[in-house]
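Note that one protein chain of the assembly has been removed; the remaining protein chains are unaltered in position.
After this line comes chain A, so read on.
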Amino acid sequence: MSDGRFGIHGGQYIPETLMNEIINLEKQYNYYKNDPEFCQELDDLLKNYAGRPSLLYYAEKMTKDLGGAKIYLKREDLNHTGAHKINNVLGQCLLAKRMGKTRVIAETGAGQHGVATATAAALMGLECEIFMGKEDTDRQALNVYRMELLGAKVNAVTTGTMTLKDAVNEAMREWVSRVDDTHYVLGSVMGPHPFPTIVRDFQAVISKEAREQILEKEGKLPKAVMACVGGGSNAMGMFYNFINDKNVRLIGCEAAGRGVNTAETAATIATGTLGVFHGMKSYFCQDKYGQIAPVYSISAGLDYPGIGPEHAYLHDIGRAEYVPVTDDEAVEAFEYLARTEGIICAIESAHAVAHAMKIAKEFDPEDSIIICLSGRGDKDVAAIARYRGRDLHE
């Protein structure tokens, strides 16, 4: 069995053409993650460019309204570019530069990872090309234009279901074609080893800060931390430094779309089975012959038929719980948070908010829970309006 396993999950299921590149990436990453100069440069960028640390905000009105645990929001939406994606991208682009790459490519679903990659590429002088499903370039037109403003080329992917998984397919095909000068900035804790580890490490800053912040504010650990899960990068970042705190529940909120009993869902843990795809062994939505299922969610960022291998492992050993949240519930939470706290969050993050609304009252008022607010919702406003039957002209 190869390197990079989380229990039975993970591995390196990729074409031979990429193997030396992936092995080299691991070697370089292991070197630079301990290189003081690299770490300092990344810290400096996170602090002075991305705006870290992000706030841990006590949502008092929401807490009072729901009754039960004190609700804290980890405000990744306040980062530069409006989502947690920048944490990983700054790290990977810095690494790409150190490796002598002059060009980066990335897949994107909602467009947040694409925007973050285009941003870091602009900052660091890297050529940048983004792959985005045609379905998503349509529903996230604003983000497409943002990427173009930042100097990136956006390729609308018209193969397959024209969503996130197809964008990953195309990015991988592009990488195989131009592996010498190009680094693939994978956006989630997925893909072949070492990506799930690299992305998790760069996102772990979320829980590192949140753990310190909650101890400072509450003097004790939270009862639960929760985050939305597509591939699972903000969730892995939110969970990581709490994994050893056995009394802290780790809750991942999957996109159930129109419901886990329908075909229009993207809830991988709820409906998927073990498989091998996009370079990793993990759980995937697929049919009985191992054909990957065309999944659905209102949220382009969670509209993915798989889940990162470390999540699959945390699920197997019972350390983390994964729950499905429907489109309807997410939209209601999106509106609720705007109304109650004056925060318009990403529709992805709203899946975690929705689940917190369901379970807050199961806890005592002296306890706290933290929701990772992975991104801001400007990009979703028009789509939510459409969902409510109003057609806005963007």
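Everything below uses one rule, namely that contacts are C-beta pairs under 8 Å (C-beta built on N, C-alpha and C of every residue); 3 or more make two chains touch, one makes a residue touch a chain; residues count from 1.
As a convention for this text, contacts and distances are computed from a predicted model.
The chain not displayed here is annotated in its UniProt record as "Tryptophan synthase alpha chain", chosen from "Extracellular solute-binding protein", "Tryptophan synthase alpha chain", "Sugar ABC transporter permease" or "NADH-quinone oxidoreductase subunit K". Among A:G67, A:G290 or A:P365, only A:G290 touches the chain that is left out of the view. In the complete assembly, the contact with the undisplayed chain comes from A:G11, out of A:G11, A:P309 or A:P324.
Interface residues of chain A with the unshown chain, by the touch rule above, are 1-3, 11-21, 159-160, 165-166, 169, 172-173, 176-179, 273-279, 284, 286, 288-292.
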